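One chain of protein is taken out of this complex; the other chains stay put.
Take a look at subunit A:
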Amino acid sequence: HLLEGERFSTQVGPLFLCILPCMRMQRILNEGPTRAKRGKPEVVQNGLLRPVTLSRGDLYKPPTADELNQLKEAESLFHCSLLKMQMEELLKEVSLSERRKQLIDSFVQSVTEQLQTVPQTSDMELSDLSWLSGGVKVPFVLVPKAAKGKFHMAPPISVTIIGSYPLGTCTKPGISVDLAVAIPADVLHPKDALNQRYPRKRAIYLAGLAQHLAASPAIGAMRYSCLHGNRLRPILLLSPPGKDSSSFTLRLHACPPPGFFKPSRFHPQRNNIRTDWYTGLGSSQPATSEPPTPHYNSSVLGDMLPSAHLQFLTAVSSQCAAFAEGVALLKVWLRQRELDQGVGCFSGFLGSMLLAYLLSCHRVSNTMTAYQLLRNSLHFLAFNDLTENGITLAKGPDSTPSLAEFHTAFQVVFVDPSGHLNMCADMTACTYKQVQHEASLSLQFWDDPTVDGFHALLMTPKPMIRTSDHVFQLCELVKLQCCCKKLNLLSELMDHSGNYVLTALPFILSLLQRGLGQRVRLLTHSLTPDPEVSILLDAPKHNTQPPLSFGLLLNPEQAASVLERGPPADSPKAEEFRQLWGSRSELRRFQDGDITEAVVWEGETTCQKRLVPRQLITHLLQLHADIPESCVRYIGGMLDDVIKVGREVCSTGEEESLKVVQSYDDLSRKLWTLEGLPLSITSVQGAHPALRYTQVFPPVPLKLDYSFFDREKLSRSLVPHEVKPCPVYITPIQVICHMEGSGKWPHDRVAIRHIKAAFHISLGELLTQHHHYTCQPSPTHLDVWKDGLVFRIQVAYHREPQVLRESVSPEGLLIVRDNAEAQALEMATMQRPLLTSTLHGLQQLHPCFGAVCRLAKRWLGAQLFSDDITEDTADLLVASLFLQPAPFTPPGSPQVGFLRFLHLLSSFDWRNNPLVVNLNSQLTGEHTHNIKNDFIASRESLPVMFMATPNDKKVSIWTKQAPTVQVRTHTCSTFTSMSHPISYLCSTLYTVVMRPPLDPYDVLIHLSPKQVPLLSQAVDPPHATFSRGILAGRVANTGGALPVIDFNPVTHYLAELRDAFGDLALFFYDPYGGTVIAVLWKPKAFTPLPFKTSQMVARRVEVSGEEAHTVPNVEAILEDFRVMGQGLVKSVEPRTERWVV
């Protein structure tokens, strides 16, 4: 402890020093009018940041000594002070307003008065509930039925506010105010703690209160719930009447009078539920051999201590000024991680207690700010394992149970000030591990200057579906009953008073943890939410609980391994291994000579191997817990179908991509060794998505059926036949081949093009001569037919962009001016190859990077956005998810990556923020700061989506052309509507996500499927298939006639449409097998324009008097759609109900 304390002080010391100036800074902020006059904060206009402009006088006026100090100090912690200001704003958002406090106070007052008037009833049997009238039910599952004892209603002896509200740590949203109602002592009996008598009386008392309050007009809706999902501790929820009904809820807790039960009765190793009573069998056992009931004990004990806890916390918080704010921040942090609600949650109360603990053992000081309190509590959580070394707030070693005793009974131990109660009684070890994991993750990115720490820390929600790589659900929870039986959990079931879900959960978790072992970094599970039922309904049965969800955070190196290697056959551990895996375990002899136990899972392709955890989990659950496979709904590869390549072998393209890359490597080697070129090759670089594993459908080696095609007369190359279906589409894979610089290169743009053509010819000749590849040179490229793939080699000369930029003015002055042509060339020959190699490297680090890119691009295609968010842009967006995952970890499965991609698109504030993609971690904090400032300074002139990379800090070359503003808003609305339904874990609805919504478009052009070469890639597999001139069988490496390359009628058609009508309409198409082109008229397309010779494009003239106006000639345009796509277009469907000319 001492050592830890030292480390802590060294770490926190400087931090503490540096927070003081921040406070001062805050004061400047709050100073108000005098500063506001100077600062002119009206720079924020319609939600867009503008560069700050201060007048000379403002900037250079002599500073006062005070201001000088403040500025100096703020400078030294710029990053931190911004964070501090942001937190202050956040706290303002979550804290309660005065108005709301008044509302709460008056409502509490009226409820208290109502409660004092509860009528007294006569004594009756506990099991007799006939006195309850008005359909009010008891919020308790009365199993077993038998119960002794007397009960009568009486007004409470006291009503007090407890919990977060009086402490000042109550935060929005979901404000709940706790009210403790003390049951009079004469209703209870000192031995009532036994056999659920007290919990039942408590529930019945609540029902009595509900019955009484139901008549009152001062109270709105009433529901039952239970405290943190514990069915033994029902509470009554009251809402205020009228329009304030949703602004807060009042929670009534019924408690025993102070000091009524002796706390020592509830020692975690004592029994308070007798087996014979619970089972109803008469075999009475001696009290000593009864199993302990720690969870039941703590649930009763928890009722007795709230006011003591409140006193304790009030005392602590009065010492520390920032206590309430610290707790509020911690609560926000927990809530974003879905840890603060449900059974076994890390509630806000635990957060307060944790801070109190840290204060009491001087790990934080009383003078710290909320920011530091949060940081230190996260630090504590990250480095202290409460599952091994519990902590206690109790002062002295009196008669209370020891920590060791707590550890035997509970998984996580945090003992309250009284020393009797474990406040983490219901928490599973997995939940605590999750808290720990989150805390250490938060600390990692907190100080990273390239990450928006505040946003990642407190503003980003982390739902399980976006956090965990794989998620599975257990439905039909009734099956868990058999599971309890199988695992022989009667005493635990008794302890949890029949809640078989909670009983079985820790055992299932530990089973899975054992089985998954090194495959997962973290196993998490959803916390069952608190049920809320009307007071007129019976208490919900255990089987009505929502399905349990489990999340797996995979270890990418090991998760996909098909082999589970166990201990050697003769070792004592072998038996344990066999027991765990059952019949799947078999003896195997390995190449190194070992004979060990091993389990081998099925899986050939990466896509199948990724789902090994699924096989493993279903096997284990079936074997050990009697949970059939049908109950496990596994959501790990639910979107894999849309990017499946081979229809016969299930594969999502990893293997195919690898083949392409291997073939390319071979080609590149051969190019390097070519001899006889006039200039030598200086680099060979791939520039195609297939060469960075991100092509949606990677090219597959093809064997051609020559009889299907026509032949070109001279070169005998294959050409498409007019009558037959469009031949198979062969993607040319671009390879950029840089030639060495030399004085021989001409200094003229046209001459360079000719020289390049000459290089293409001679490269082609050499490749044919030495390696017998079929080659076809052209002025712009050289096509090489190799291994059933086509590589398109483009020769590049590194000075060509420079030559394109130069021009000579009439005065003979050489001017250098940037132009589109030079940029396009630079993009194709330099930036794209560089991006390809960088992303290729990223794929080596994160094996599922390619798959995420492919899913994302497939989705963009299906939503008809492929042309607006280009392939490179999409790849970069996905790369940013892997490079800056905070607050997540890098995606470990295609599915989670894809979901985060959707979330990024829908939630990122493109207007005010640049997306910084830190490739190869080349950007430092200073860089990102500069990028942001440059961005704000020239926001108006920058593209709609601005992405900065280390090589491109100011221009955002990849998004310069597209998307445009209209498309961006259009897409954005789709994203927000699309990313919603998927969060419902819909496993069967994936095609809905992928199916393009065609409603918003004005004209639909239906294409004839016969002429769409990529038809087989469509989301919905086509009904009819066409022969496209390919044969099955082994692909020859070299030789053969040149196939039809890059011939896709649809691309030609789209290009012609956009050229001709690009001013009037937008054209959308799914490049992966779409059979519909969707047309959207531009918003201003139909407004009449005055007649001008330069604006007479597909328009007709309307004359009114002396004025001539033109409007689009829509009839002729629709006809042109048909004419221009003759042979390809099936029909043109104008949706005239959507527009008029």
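Quick notes on this one:
As a convention for this text, a residue touches a chain if its C-beta (ideal position, glycine included) is under 8 Å from a C-beta of that chain, and two chains touch if they have at least 3 such contacts; residues count from 1.
We take it that contacts and distances are computed from a predicted model.
Within the choices "Superoxide dismutase", "Elongator subunit elp6", "Ribosomal RNA processing 7 homolog A" or "Exosome complex component RRP41", the name that UniProt assigns to the complex's undisplayed chain is "Ribosomal RNA processing 7 homolog A".
Among the residues A:194, A:758, A:825 or A:962, only A:758 touches the chain that is left out of the figure. Checked against the full complex, the one of A:167, A:413 or A:458 touching the unshown chain is A:458.
Note that of A:443, A:674 or A:1060, the residue touching the chain absent from this view is A:1060.
Within the whole complex, the absent chain has one touching residue among A:154, A:482 or A:1124, and that is A:1124. Although one chain is not drawn, the whole complex shows that of A:66, A:557 or A:748 it is A:748 that touches it.
As for the chain not pictured, it touches subunit A at residues 25, 28-29, 39, 41, 43-44, 47, 49-50, 52, 54, 58-60, 63, 68, 71-72, 74-75, 78, 81-82, 85-86, 89-90, 92-94, 173, 332, 335-336, 458-459, 461, 712, 714-715, 717, 719-720, 722, 746, 748, 750-751, 753-755, 757-758, 761, 764-765, 776-779, 808, 811-816, 909, 912, 933, 1011, 1044, 1047, 1049, 1052-1053, 1055-1056, 1059-1060, 1091, 1093-1094, 1096-1101, 1103, 1106-1108, 1113, 1115-1116, 1118-1120, 1123-1129.
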